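Worksheet: the structure to be examined is printed underneath.
Of the protein chains in this complex, all but one are displayed in their positions.
Up next, subunit A:
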Amino acid sequence: MKALLDRVMTALRGDAQADRVVPPTGHTATLTLFSAAVMTFLAVFALALSLATGRLADRWSSELARTSTLRISAPAEQMEAQTRAALRVLETTQGVASARALSVEEQRALLAPWFGPDVPVETLPIPQLVEIVEDGTGYDAAGLRLRLQAEVPGAVLDDHTRWRRPLVTAASRLRLLGLVSILLIGTAMAAMITLAAQASLAANTQVIAVLRLVGARDSYITRAFVRRFTLRALSGAAVGMVLGVLAILILPPAQEEGGFLTGLGFQGWHWLWPLILPPLAGMVAFWATRTAARRRLAEIP
């Protein structure tokens, strides 16, 4: 990687006189600029998706992993006693930082999305919920279930694993999808720049013949084309990156109601991540053009 970067930097420094040997215009120039800009624009979104889903996966796997819910179902006259018993058990359980029974208002708020705000919770035979917060070490769920089974027969422990795991898996897959998208975008850009470079080399057969006639080495000819295409790709990618970041900026801000979709974007120092895309595009163009040029020059006798 460092060697490739060094070669790219050497190619970019270039030689002012040598720069002029490749004709400056042509449809390949526009194609390279356009494809680098579009691909980098898309890569900004793929990067944002990847980072947002990464944050989501981290949140789901860390915050939710620290809380559990105990559901106590019992006849109304036994509910209070069983709740107290459950809290006693929890207070003496290693790994539990705190435990508290949800108030009537809190339970009403939880049911409100389904039954409306005026549901008479106190008259309904609904279970009592107890929120458990773990400490750093966590508790032994199997052991706690056995103790609760003995002392609070109506209690069911839900440590969120059942529904948290698929969500974390989904978020992790989305993050992977974002990274794979960046890889595919890079590959597609390499393919397009290779085609553009091949077209340019084919259109400039006379230039190559003249350069060889006057004693130019193939490495010199390759460098001239590589520099031209690398700079074009860098410029196009810079434009695409700026447009992509602007598009992310005008997305709606993250909101609880919108959930994951409104959180698509960068946070904090992650805004610096898009800056890596133009140099990456330059490296892709450098590699693609060099490969195409070497192959083409080897074909010409």
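Please note the rule applied: a residue touches a chain if its C-beta (ideal position, glycine included) is under 8 Å from a C-beta of that chain, and two chains touch if they have at least 3 such contacts; residues count from 1.
Keep this in mind: contacts and distances are computed from a predicted model.
Visitor: The chain that is not shown, which UniProt protein name from "Oxidoreductase", "Nucleoside ABC transporter membrane protein", "Two-component system chemotaxis response regulator CheY" or "Cell division protein FtsE" does it carry?
Guide: Result for the unshown chain: "Cell division protein FtsE".
Visitor: Considering the complete complex, identify which of A:R20, A:R59, A:R84 or A:R295 is in touch with the unshown chain.
Guide: A:R20
Visitor: Which is it among A:L144, A:L157, A:V207 or A:V226 that touches the chain not included here?
Guide: A:V207
Visitor: Residues on subunit A that touch the omitted chain in the whole complex?
Guide: Touch with the absent chain occurs at residues 17-18, 20-21, 23-24, 206-207, 209-220, 301.
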